[in-house]
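So the structure is just underneath, and the comments pick up after that.
All protein chains but one are shown at their positions in the complex.
Up next, subunit A:
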């Protein structure tokens, strides 16, 4: 199964299990979404539970707030993460704060799914990684899967979670794992172990990172597409690196990070998003605060540049294995 199929399967599992789960979004009903993640849902569950929405992200999120207040569990799609900004006020001021401001009387259990990231020649408005805008907001959980197995298990867990979850889907690896090199085609997921996606119900718990490669030389923290870039970089470099896929940014699995950095003494953080105030900055500060006396070198960050996403130069923008290689050399040099 590729990630799209795994996510589609997760939708079917949760919708069969809970008739209060309702799916909607732009093109998400009849057509099944522009990436086909919601394909077939309207046919199986009917128009009352899977339907198209007007081009109004603010309206989509706001009506989901109302539905959650009613007792329905919205599982909504924002077509691209770049389109989420018109819904930002509703997410930040309403979804995130409702449990708090009503002292638990009105919780907002909902999942806001959205494809994020670059590497598909999507230009400025189909390539962004805005996760740090949400990790900064108290009340939201933020999830970024990197494999089909995790995508299905995390999405089911997100729907079951009592808190609102922003679920970022790395669209660059929807169809296959990315080796970070733009001159090579994406390989299909079929030969990847994480494409073994079990039928039916299972969950991958929120707040639990995954050590995708064990090693002693350096800890590499990554999530989403960058997990695959990081793996490619350390393999090509022949480094005994420990690569950690965070899977959930909020709540963060700090214990796994601490344990690894205490072991390796070095840390590299990789994110696609621009550098300034990105989530890598938060990770870097946490590692510095909690593991300083174990560190043998300064914490390194590999990120996108602090520019809008440039269409024609996206491969110079996207942090690929070459950029990681240089950063790894630096972090290993001291």
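Heads up, the rule we're going with is that a contact is a pair of C-beta atoms (placed from the backbone, for glycine too) under 8 Å apart; a residue touches a chain by one contact, two chains touch by 3 or more; residues count from 1.
Assume contacts and distances are computed from a predicted model.
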{"item": "Chain excluded from display, named as in UniProt, from \"Decaprenylphospho-beta-D-ribofuranose 2-oxidase\", \"2-oxoisovalerate dehydrogenase subunit alpha\", \"Inner membrane ABC transporter permease protein ycjP\" or \"Acetolactate synthase\"", "value": "\"2-oxoisovalerate dehydrogenase subunit alpha\""}
{"item": "Option touching the unshown chain, where A:4, A:28, A:41 or A:64 are the choices", "value": "A:64"}
{"item": "Which of A:40, A:198 or A:251 contacts the chain that the document leaves out", "value": "A:251"}
{"item": "Contact with the hidden chain (one of A:163, A:179 or A:314)", "value": "A:163"}
{"item": "Touching residues (missing chain, whole complex) on subunit A", "value": "22, 48-49, 53-54, 56, 58-59, 62-72, 86, 89-90, 93-94, 98-107, 138-139, 141, 161-163, 207, 250-252, 254"}
